[in-house]
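Partial view: only certain chains, each at its native spot in the assembly.
Chain lettering (A and B) follows the sequence in which the chains are written, and residue indices restart at 1 in each chain.
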Amino acid sequence: MTSRQDGVWIGFDLGGTKMLASVFDSSFEVIGRSRRSTLNSVSPKKNLKRIVKTIDDALAEADLDRTMIRGIGIGCPGPVDMTTGMVHEAINLGWRDVPVGEWLAGKMDCPVLVVNDVDAGVYGEFRFGAARNSRCVVGIFPGTGIGGGCVYEGRILRGHGITCMEIGHFPIDPGAPARGNGRCHTLEHVSSRLSIAAAAAQSAYRGHAPHLAEHVGTEVATIRSGALRDSINSGDTVIEEIVREAAEWIGVAAAGVVHLLAPDTIVLGGGLVEAMPEIFLNAVSASCHKNLLESYRDTYQVVTAELGDDASVLGAAAWAETEIVNNTTQAA
Amino acid sequence: MTSRQDGVWIGFDLGGTKMLASVFDSSFEVIGRSRRSTLNSVSPKKNLKRIVKTIDDALAEADLDRTMIRGIGIGCPGPVDMTTGMVHEAINLGWRDVPVGEWLAGKMDCPVLVVNDVDAGVYGEFRFGAARNSRCVVGIFPGTGIGGGCVYEGRILRGHGITCMEIGHFPIDPGAPARGNGRCHTLEHVSSRLSIAAAAAQSAYRGHAPHLAEHVGTEVATIRSGALRDSINSGDTVIEEIVREAAEWIGVAAAGVVHLLAPDTIVLGGGLVEAMPEIFLNAVSASCHKNLLESYRDTYQVVTAELGDDASVLGAAAWAETEIVNNTTQAA
């Protein structure tokens, strides 16, 4: 007797360039899956309709229809209101105050839980991955920006009407140039993929990173995690220094977070970490340790994420399950 | 019929220079109180015995004996283990790993809850003061160092085996001189009373703060909150700038905390804030607001503490009550 007869949970990851739906049985095994590109420069409704289609396709792959859905968890970029299911602001999508949860619940006729995508990923690692059984886990995911999430005593840590753990906006050297962000210098100025790429482009332009210069060039958009890894492996030592330094500053912010939250587990994930796990694990660990009060130095572990791209869909679905089964949150 | 017949709660505040016991009836009205100096350079046992005497005196003032105690909450400096009642490290007391909870429970024959003193103060403000009804409150108390605490969904936020919210150790300009602390430059380097006093002493020495120079001098230990306030009120504008700047950097760290935790309420307290509430409220508010992402700017309030020195004893007692009545924590 398959566990699909108990109904299924849908996990959804809505990204700036692609969207992914997974159908999970009650043991959280994947039994259906579908993927679509996210459209740019269109009205929110166009993409909302694509979400529905993508879910339907994933269900079809599993030979199921909508009636079998027990709940949907959808991870969205930017701060969201988990209670109302509203996406406050998703810059890449051009969204502001889009009632994703309400709309989707109406269309699909089932409970929908909206979460921040990084929170979903951290929750996934907490339930099924590198942070299982942690009382408090903080996830740090350096990518284009730097996402963060926290699961505290089994639940996603959040504010009233807004998600949080925006570790990319941790003020890291507040008096340094803000580069037009209107606020202050933050961790993203140093350690995001975009910032690393910009520093790498300058080094390439100056002739200090010959491999990168030859094979990738000085276009910030194309200097992605894999390009950085290849450059380092080919001997561009200056790029290794840039990446290691960026990781060390993540460690400084991590020390700040340990002083504030004393997590058991810090999970590092995202594209940069996947491409260069050793550099990040070592540099973040060492820098975090060095910057901590003695009493906190043995209170936590730093690990790399285990679930990769599946973390968000798994986490979103599992979050929907726990909230709906326990009736903790009034789902949209 | 007085509520004391329901038994009483003891709140205790163990400071580096003095200790305070208060007896509360079930409505948390004070019905007895006692105070003693804390001894320096003595064995922990000597001060533990003084704690017992001070509690007995407070009970005597209320015409009660130990049998009426339903529970004791004791706020101690430094990181503590709230589960085992162990004080990890209290530098001013010269304590390291002192089992306060266990010892006191044995002596007094009642449940004892050990909390960090700043956590106790923030919990006090949450239950009875400036942060009533907040879903998430963060307290920032600049004093000799800078203490912090957080009450999240009704409970003190903490780590496994260790308290946290050590906002004084927030890395604020990590590359700046660490001044021998073995880690990095932190909020305490800029905004603690000690740091402000040191900056003020330099200004006085250089002749830029004539009132302070004349009436207080350049001794860091004697430049306390009141002295700073008087200097400002007498026209030492450079001291006002130093204090305002220190407050602004607290605002920067506060913005970091809002991005991480999205609290409803930030409570400012402690000696500096009590002496100069307007400077701190205005500068912290403005600086925090300026350094936040748009989406977070209207999600919280900044207030000053209402309970003054009573916050810790009230909070410790009320924490004991809630934990014991709800049996949430296994009290020592």
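Methods note: contacts are C-beta pairs under 8 Å (C-beta built on N, C-alpha and C of every residue); 3 or more make two chains touch, one makes a residue touch a chain.
What you see is a predicted model; the values in this text were computed from it and never measured.
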Given 2 visible subunits, total identical subunits the whole complex contains: 4
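Simple rule for what comes next: only the chains that are shown with their structure count from here on.
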Averaged-CA centre spacing for the pair subunit B and subunit A, given as whole angstrom: 35
Contact footprint of subunit A on subunit B as seen in their complex: 78-79, 88-89, 135-136, 148, 150, 152, 157-167, 169-175, 183-184, 249, 252-253, 255-264, 290-296, 299
